[in-house]
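Missing here is one protein chain; the remaining ones are kept as they sit in the complex.
Up next, subunit A:
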Amino acid sequence: MSLLKLENVHSYYGRIHALKGISIEVNKGEIVTLIGSNGAGKSTILRTISGMMHPKKGSVEYNGKNISQTAPHDIVMSGMVHVPEGRGIFPTLTVKENLEMGAFTLRDRSLTEERMEYGCTLFPRLKERLGQYGGTLSGGEQQMLAIARALMMDPDLLMLDEPSMGLAPILVELIFDIIKTLNDKGTTILLVEQNALMALSIAHRGYVLQTGEITVSDTAANLKNNTEVQKAYLGMD
């Protein structure tokens, strides 16, 4: 059953036509990845889904409800969390406060603490740094915090924008392991990645984006073997 469905979505930055009729679908329990070069519109798709920008044309349906004109803080309530590009850590809030912000809409203190505990078992490094300012964390720790913070809402759909950006290979692997674990536990994942090989290795399906349009849509295994994709995004000849 499709959890998220975009149909013929057109989005603009001012007069720049960033998404030119995007249609994608994410089913429950899947990991779907969007790959494409810089400026192809990957982040714009996520921003359009999470309500940070609204499409001029087309519809965004989540759980059968049209959310294309809904404000981002309302969309969060429906169980979808977007970890933005650059992680969006609040630099002068402590790690603990950052996590609390993730559960802002949650009024239940004990549930908040329970989920914070869960985040800390997922990323033990965070537990040691709870009192530290978010801005003092390393890039990898910030990414861990961003994911832990997103999990504070216990989302059905988790959208990650470039989680591997600027991370050491060992950390990239750790992050991707966690993503896989979350998916095994039932969280649906929409993943935007520059590191296409990594993304395709854990994803079920993928879409290839080029200048605001989807050029290829297939299973991850087929995309890995697609010669066009190999040349353009996987660095193979």
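Note that in this section a contact is a pair of C-beta atoms (placed from the backbone, for glycine too) under 8 Å apart; a residue touches a chain by one contact, two chains touch by 3 or more; residues count from 1.
Quick note on the criterion: contacts and distances are computed from a predicted model.
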(message) As a check of understanding, state which of "DNA 3'-5' helicase", "Amino acid/amide ABC transporter membrane protein 1, HAAT family", "Short-chain dehydrogenase" or "Multiple sugar transport system permease protein" is the UniProt name of the chain not shown.
(response) "Amino acid/amide ABC transporter membrane protein 1, HAAT family"
(message) Among A:N38, A:T92 or A:S110, exactly one should touch the missing chain; which is it?
(response) A:T92
(request) Taking the full complex into account, find the residue in A:M77, A:L111, A:A168 or A:M236 that is in contact with the omitted chain. (result) A:M77
(request) Return the single residue from A:N66, A:T105 or A:T227 that touches the missing chain. (result) A:T105
(message) Applying the definition given at the start, please give the residues of subunit A touching the unseen chain.
(response) 50-52, 71-73, 76-77, 81-82, 84, 88, 90-93, 97, 100-102, 104-105, 149, 153
